[in-house]
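Only one protein chain is missing; all other protein chains are in place.
Lettered A, B and C in written order, each chain numbered from 1.
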Amino acid sequence: MVENKKIPLEEFLKIRSEILHHWKTGSSPLLDLDSSVERLKAIPDHKNFAKKLKKAKQQGLTLIQPRAGVARLKEHIELLQFLEKEGEADFLPSTIDSYTRQNRYQNAQDGIDESERKGRSLLNGFPCVNHGVEGCLEVFESVNVPLQARHGTPDARLLSEIIHAAGWTSNEGGGISYNIPYAKSISLEDTIRYWQYCDRLVGYYEEHGVEINREPYGPLTGTLVPPSISHTVAIIESILAAEQGVKNITVGYGQSGNVIQDVAALRTLEEETNRYLKLFGYEDVFVTTVFHQWMGGFPKDEAKAMGLISMASTVAALGKATKMITKTAHESFGVPTKEANAEGLRASKIVTSLLRDQKLADSDELQEEMEIIRKEVACLIEAVVYEGKGDIAKGSVKAFKKGLIDVPFAPSQHNSGRILPARDTDGKIRIFEFGNLAMSDEIKEFHRNKLKERATLEGRDVSFQMTIDDIYAVSSGILVGKPQEEL
Amino acid sequence: MVENKKIPLEEFLKIRSEILHHWKTGSSPLLDLDSSVERLKAIPDHKNFAKKLKKAKQQGLTLIQPRAGVARLKEHIELLQFLEKEGEADFLPSTIDSYTRQNRYQNAQDGIDESERKGRSLLNGFPCVNHGVEGCLEVFESVNVPLQARHGTPDARLLSEIIHAAGWTSNEGGGISYNIPYAKSISLEDTIRYWQYCDRLVGYYEEHGVEINREPYGPLTGTLVPPSISHTVAIIESILAAEQGVKNITVGYGQSGNVIQDVAALRTLEEETNRYLKLFGYEDVFVTTVFHQWMGGFPKDEAKAMGLISMASTVAALGKATKMITKTAHESFGVPTKEANAEGLRASKIVTSLLRDQKLADSDELQEEMEIIRKEVACLIEAVVYEGKGDIAKGSVKAFKKGLIDVPFAPSQHNSGRILPARDTDGKIRIFEFGNLAMSDEIKEFHRNKLKERATLEGRDVSFQMTIDDIYAVSSGILVGKPQEEL
Amino acid sequence: MKSVVIGVIGADVHAVGNKIIDHVLSSAGYNVVNIGVLSSQEDFISAAIETDAKAILVSSLYGHGEMDVKFFRENCDEAGLSDVKLYVGGNIVVGKQDFNEVEKRFKDMGFDRVYGPGQKIEDAITHLKEDIGI
Partner (left out) sequence: MKSVVIGVIGADVHAVGNKIIDHVLSSAGYNVVNIGVLSSQEDFISAAIETDAKAILVSSLYGHGEMDVKFFRENCDEAGLSDVKLYVGGNIVVGKQDFNEVEKRFKDMGFDRVYGPGQKIEDAITHLKEDIGI
C-alpha cells in the first residue's frame, strides 16, 4: 500500500534509471542531475517560478498565466513569445498534448509528423517528452518569464524529469488531481506513487539549493465542484508534496461564479492549506493560490466570453489570488489562436492591474461562507486521516474507494461519482445527493435546505435536471439554470 | 431670479408656442399636445421607459443601454435595430449630435447633407430636431424597447418637445448637469429655466396619465468627480424636476474605479435622493439609479477596453444599479461601429445576467464610505439651501457662483473650477484643493490625510501632477497614477 | 427500444457531456450503451455488435478527433456494421475552424451527421428519430 513517506534517495535514483528508458529522449546527457542542478541554479530570479510567486505574494499582486501549447517546437516558441509580448503574461505555460498525457509517445510523434506535413498543429498541446530536454531548453531560453508544464498526466515522471532539467521551474499536477478528472482506470495508488516521484524530484532540487514550484491541479472536473472537495484534494496533495521535500506550493481553485463563494474559497484555500501543513508537521512551505477563470462550458459569443473572463479577473483580484489562469474568447470552440489568447490575457491584465490595491471587504456573508467551507474540509480531511490511520496517502486511496471523497462528473472508475451538485438561489454551489461523502448531518442539512429554497422558488423538485440546467447555464449567459419551460 | 416653482400651465403654453418656432420641424401637427397624449397612452408597457425601469427595480435587475447616434435617419434606425438584436440592449438611446446640442440646427442640416453626399456619418450623433417628430416616430416604431434622448444640450426645449411627441419616454439632462460639463458661457439661471420647461413638459404628460422617465446626467465631466459632488447635482435636479411634476427619475453616477467607493456611491445616491425628495415634500417620485461604465480616457487596446467594460459591469451588478450605460472597445478612438457597440453590450450583458442574484455584501469599509458621502452631500445641500434661503434653484445658482459647489475640469465659466481631486492609495477619489467647496473642516481633514498617505508612499508632494497622472492612469491600465520616474 | 452506443473516443477524458448525453437519450426512449471516456474504435464497434445498435454517437472534445476517427467507417463496415449510423460531435478538431469545411471533412470520412462546438445533444434527437426511429 502506498504511504506518505519520503522516497529514500537510492530508491528514487533506482526508479529514475528505469523511467529514463520510457522514451528515447530520456537518454539525453542533459538529464544528469548534477549538471541540471548547476543549470537551474544559474536561472535569474525573474525566470524562477517559485521566486516570482513569492515576490508577487509579498506585493499583493495577482499575476496572470495562459494555457498554450502546439505540436511543433518552432511554432510553440513563437506562440509563447507572442503571449509574453502581446499578452503581457507574467508566467508562461506549456500545455501538454493529450497523447503525451497518456504516455502515448508514439501517437504524439505521429501527431508531430502529421502537423509538420499539414503545416498546422494537429495536437492539442506541446509534446514535451518527444521534444526532449534539448527542445524544452530552447523554449526556456526563448522567453523571459518563468515556465511551467500544465498537463493532466497520471504518470508524469519522465515528463517532470525533462521539463525541470530544461529549466522549467514549476510543474502542475498531483496524484489525485491528475487522476480522477483525467483518467478512467488507473488506480489512485499508482498515480499517488507516480506523483510522489515527481515531488521527490523537486525535493531533490530543493535539497541542492534550487527552488521549484509545485501546483496541485485545483479545478478537478471544472464542473460544479463544491470548494471543500477541491480544497481537500489540494490540501492532501500539498501534504504529500511537502513530505517529499517540496517547499513552494500553489493551491488552485476554479471559479464557481458566486463572488462570495469564490472569495471565501480563495481565502480558506490558503488558510487551511497552511494550517494543515503545519498540523502535519511541514513548517517551511510557502503557499500561494491560483484562481482559474471559469472552467465549465463557455458561451459561444466572443464578446460574452470576454465579459466572463473579465468578471472572473475582478473576482481573482478582489480575492487576492496570487496567480490567475486565463481563458479566451475561443474557449467554447477549440484551442485558441495566439491572438485570441493574448486578448484574453490583456483583458485580464487590465482588471488585475486596476484592482491591485483593492480587496473584497470582510462581511458576515463572507465569514459564514468561509466557516462552512472550513467545516466541510475538516469533515473530509478527518475521514482521510481516519481511513489511513494517520497516513494521508493510504487514507486518500481508501476515502475515494468508499466515496467519502467524491468528485462530481469525474471519468475515473475509482471515483464513486454519486454526489450531485446544484446551485442555490444566489448561485453558490451546493450538494443535494451526497452518496457516501463524509460530511456531517449538520452540513448536509444546510446544503439541502439551500437547495430546497431554490426548488420552491422555481416550483420544481431538486433533481438531476436541475444539475443539467446549471451545467448549461453559463454558456447561455446565466448562472443559475432555469427550468426548461421558462426558457 | 430663477425659482423652484412649478411653471403655471398658461405660462408654459406661451413659452411653448415660441419654442416651436425655433426650427421649422416645430410646426409639425404631431406636436399638438392632446394628440401626443393619446399617442403616448397607447404605448405598450414594454416600450415605456418609466414602466420598464420600475419592473427592473422590483426584480433587482441591472438593465443595459448603449450610446448611439448617426446623422442619417435610415442609418440610425439600422443602428438601433442592430443594437437591440445583436447587442441585446434593454433600452435604446439616441445620442444627439453636438451641433443640435448647441441649437445650431443649420450646422446640423449641413452635416446631414454632407453625410448623405459622402455616404457616411459626419455628425457625432442623431440630429433629432432636424429629423422632426416624423423622423423620431419612425425610429420609435422601428424598435421594440423604450427610447431615450441622450445629449448634453443646455437648451433642450424644442428637442424635448419633439422626442416626447415621438413616443420617446425618457430624456436625459438637467439645468446643471447639461450646462457645467457641456457649455462655456451660458448662465445657470438660463439652463435651469430651460430644464424646468423640459420637466414641466413631462409633468404635463404625467398629469394626463402618461409616465415618462427623466434622468439627470450623473457623471458630469467624467473625470475624477468625487461622488458627493455629482450626487448633490443629481439631488438638486431631482428636486427641480419633481417640482415640475416629474414622477419617475433615474439618478446617475460614473464609475470611479474603486469598487467600495462605487458601490457606496450607488447606494447613497438612491438613498439620499429619496430622502431629500421626501424632505422637500415630494412624496411620490419613483427613483432608480444608473451606473456609467468608466467615463474618463479609455485604454487604446481593444481587449483592455473590454476588460474595463466588464469590470465596470461587475461593479454595477454587485451595486444593484437598475441601469448601466455601456461603452465600447472603440471608446478611445471615436464613435464606435455598430458591431463594436454590440460587443460592448454583450460583454456587459453576460456579467449583469450572471450576477443578477448577487450583491456586494455589507462591510465596515462600505458603511464608512457611505457615511462620508452622506456627510459631504449634507454639507453641499445645506450650502445650497442656505444660499437660496430655502429655494433650491436660486441656491444652486449662488452656490456655483461662489464655488460652494465646484466640478473638476468643467468648461463652464460659471463653475469656479478651483477644486483639485486625486486618488488615495486604494484608488478612491479624494480632494486636495477645495477652493471654496462647502465642506466641513472635518471632511477636508479626512481627504487631505488620505492623500498625504499616498504622497508619503510615493515619496512626492500632493500636486496637480498627481492629478494629471491619475487622469492618464486608466488609459495606461492602472488606477492610481504613478510618478513619471516610476514609469 | 433501439440501442445506441455513446462514448468519448481516443485519449479524451471529457466526461461531462457524455454523462448528459446518456441521461438525455435515455429519457428520450433509447437504450443507451455508454462505453465512457478513453474509448477506442474497437470499443465502440464491439459494443455496437453486442447490443445490435442502430447508431454510434462518437464524442470528441479534446481536439484529436480528426486523428482518432480515421477509417472508423471502414472499420465498421468490415465488422459488418455498414447499416449503423455514425454521428460525431463535440469539439472535433483543434481550434476554431470554419464549420462547413470541418463538416465536409468528416462526412468525407463517412460520418452521417457531424455536429459543431456547443451543439447540444438535445439538438440531435430529431435527427436520430429521423434516421433510426425510436
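Please note the rule applied: a contact is a pair of C-beta atoms (placed from the backbone, for glycine too) under 8 Å apart; a residue touches a chain by one contact, two chains touch by 3 or more.
Please read these numbers as outputs of a predicted model, since none were measured by experiment.
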{"item": "Chains on display which the left-out chain touches in the complete complex", "value": "B"}
{"item": "Contact with the hidden chain (one of B:K6, B:H22, B:H208 or B:K300)", "value": "B:K300"}
{"item": "Option from B:Q81, B:Q109 or B:T337 whose C-beta touches the chain left out", "value": "B:T337"}
{"item": "Which residue of B:F91, B:W168, B:F409 or B:F432 touches the chain not shown here", "value": "B:F409"}
{"item": "Contacting the left-out chain in the complete assembly, out of B:S177, B:Q196, B:T221 or B:S238", "value": "B:T221"}
{"item": "Chain B residues that touch the omitted chain in the full complex", "value": "97-99, 101-102, 104, 107, 110-111, 114, 120-124, 152, 181-185, 221, 223, 296-297, 300, 330, 332-337, 340, 409-411, 464, 468, 471-472, 475"}
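The rule is short, and it goes like this: only the chains that are shown with their structure count from here on.
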{"item": "Separation of chain B from chain C, taking each centre as the mean of its C-alpha atoms, in whole Å", "value": "54"}
{"item": "Chain centre separation in whole Å, for chain C relative to chain A (CA means)", "value": "29"}
{"item": "Residues of chain A whose C-beta touches two or more other chains", "value": "none"}
{"item": "Residues of chain C whose C-beta touches two or more other chains", "value": "none"}
